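With one protein chain removed, the remaining protein chains of the complex are shown where they sit.
Each chain gets a letter, A and B, in the order it is written, and its residues are counted from 1.
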Amino acid sequence: MQNVLSIIFCLSLFYLAVTSRVKTYVTVLQLQGIILTVLLLYPLIDHFSVPALILPATLFIVKVYLIPKYIKRILLDLDIKRIIEPTIQQFSFLLLVISTMTVIFVATNILSKSTEIETIPFASGFSAVAVGMFIIIFRKKLIIHVAGFLVLENGIFLFGSTIASKLPMMIELGSLLDIFVVVFLMGIALNKISSTLSGFEATALRRLKD
Amino acid sequence: MLLLAILLPLISAAACYLVKSIRAQYYLSLAVSVLHLAFSFSLFMGWYRPGEFILFSADSLSQLILLVLSNVYFWVVLVSFAYLRRTAISHSVSGRRYYFLLLNFYLFANTAAILSNNFGMYWVASEATTLSVAPLIYYYRNEEALEAMWKYLFLVSLGIAFAFIGILFLMLSSNGTVLEGRQLFFDEFAKNSALLNPIWLKASFIFIFVGMSTKIGIAPMHSADVDATSNSPSPVAALMAGSLRITALLGVMRIFQIVTPSSVHDFARTILIIGGLFSLFVAFVFMFKVKNYKRLLAYSSVEHLGIITLAIGIGGLAFVGAMYHIVYNSICKVVLFFIAGNVHREFKTREIAGVSSVINLMPWTGWLFLLAFFAISAIPPFGIFFSELMIFEGMLFSGKPWILVVTMFFMLFIFINMGRALFQMLYRKSEHEVILKEPERFDITHFASIVLLIAVIVIAVVSPDVLREHILSISKDFGIIL
Partner (left out) sequence: MDLNTLVQGIVALLAILILSPLFAGVINKQKAFFTGRIGAPVMQPYYELKRLLRKETINANSSSFISDISPAINLIAVIVAAAMLPVGLAKPLISFEGDIILFAYVLGLARFFQILAAMDIGSSFEGMGASREATFAVFAEPIFFFTIGSIAFADNLTSIYDIYHSIKLNNVTYIVFIVVCSISVLILAVTECSRMPIDDPNTHLELTMIHEVMILDNSGVDLFLYQYSSYVKLCIYAIVEASLFYPFAVQNSYVAVIIFLVVIAALATTLAVVETVTARFKLKYVPQYLLFATAIGVLNLLIYTFTK
């Protein structure tokens, strides 16, 4: 089951690489949130316990409802243009994502011969980290940077949940805390940025250069 | 008792939220900082030996860095009230309301990070320190401050995420060994590190190092820190330069401590040396073209933390020198930023070209600036001279003396550039007359600077045994026997 969910996760990453609409980023983030929630709920089918339900529920509420709502409100308030203008062509971006994913999968396969890890979720999570980094590097809008950071977080969560099956509580809480806090403050920062800065591109952040 | 020391700043932060008068907040924070300083001093001297509380404990490294933090924090709080009353840019009312709240919260988070004894707690506390410092950077509420805060928050959060990946890899490296499934306690991992899987350990070290380097402010990801330090109000910049970077360095040192008994040790040392040299290179390059004196000081921070990282990587006598350097560097940086704050307040600009003949117009500030510059540039009898001497000696007797040559080359030019900028500011006569509103008075920043500079000389010359024993025990933890 983990494999199937990771495959869908990777497909969502491809879709993220091809799209040129800003709202699609929000939808894909919601989809990834749903995938991660299902991933957490899956072991509960065998041994069900109510306290273990708290984490998936919180995850669902935060990732699928709160964060997209917040981002959509920022999009509306700041009247951000609906199409993102990428720094490199979409085609080359997708090609870069494909080649990085191939490298990561092959490397994971080689590594799994020495350590026992589940290759597909691990490699999917790590490629999500890579795709998140590429989005941050290659896109110009600031809100897309925040979305890229969230994709990175989702990737960390995915491959963390495969590793940390023996030490669940702390690591998961740490991940969740990260998202909560980061998006909150970034949102507030973004709101203030809009009212002082006229453009909304990362290229406008050039004031502080030497 | 440990827990009380951590929770007390949190309680006072809550109190600052409720109390409206800034004077009352100031006295409260000052009291808390004095108590904190007393606590860490007694911990350091060994008068009080705490037990272990579940996630917190205090070994030699923690005690040293806690003392550094307390010291820096005390002086920053002391100076803050006078600073808040007459800032360089006056429309920052809302910033004033939250200033002490955030400072107390920062103390809470930082103390928790230093005293933590496992990676999970350290990581969470480290994130909390970032969150507490970021709104402080935005104190002036103008566009540049906003941009600095955004960049800082974003890049440091990215770094923290990378460090988290490193922590996950550390957990992965313990698969199949005794440590599997246990919390990531430093001492347990350090004892058993020969059992850990080396591939994952290497990956973990790299990720934690790169992730934390955004917070430490060394290359490759120093830019956020430099921007943030140069755009924030001077007490906050002093706080960041003096204590925040060191706490982040603590994280790297902990993973280095874990890695030391294992086969990854040489690899880790190489990474640290490369990181340190690269930071020196970056500071060297950027010092040539910097036009803003606070940015100059920020790059000087990059340089000194690069030296510390380099020295930790080289090990041996250089490591001992690095520990001394941590102490002296934080004190000197605090002085420098206080003085720079004074200059900013009078001249209203951060450009070097806009400041002239400080020594004539503001004699106290000018002379202290000169002395602080001497202190940070390793001129005796200030302490940095002795610590750098130890570092250089360690580098000379390590297997790679060429590192010493490269380092001294970079440091020479950094010294020249910094001196040039400083002497321009101090002595140059400007074209138009600068009239100050009032002649300069001796105020609390000057008092603080004088005390700290004297402290740097005294600690270095007297070289108390307590300090020496602590540093030697830290070195033993890291596998260095002298």
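A few remarks follow.
Keep in mind that, in the parts below, a contact is a pair of C-beta atoms (placed from the backbone, for glycine too) under 8 Å apart; a residue touches a chain by one contact, two chains touch by 3 or more.
Owing to the predicted nature of the structure, the values given are computational and were not obtained by experimental measurement.
Note that the undisplayed chain, when the full complex is considered, contacts A. In the complete complex, the hidden chain is touched by one of A:25, A:105 or A:149, namely A:105. In the full complex, chain A makes contact with the omitted chain through residues 1, 3-4, 7-8, 10-11, 14-15, 17-18, 90-91, 94-95, 97-98, 101-102, 105-106, 109, 119-120, 123.
The rule is simple: only the chains that are shown with their structure count from here on.
If you average the CA atoms of chain A and of chain B, the two centres end up 32 Å from each other. Remark: chain B residues 120, 123-124, 127, 131, 134, 138, 142-144, 146-151, 153-154, 157-158, 160-161, 164-165, 167-168, 171-172, 175-176, 180-183, 197, 199-200, 227, 230-231, 286, 289-291, 295 touch chain A in the complex. Listing the residues of chain A that touch chain B in their complex gives 111, 114-117, 129, 136, 142, 145, 149, 152-153, 156, 159-160, 163-164, 166-167, 170-171, 174-175, 177-178, 181-182, 185-186, 189-190, 192-193, 196-197, 205, 207-208, 210.
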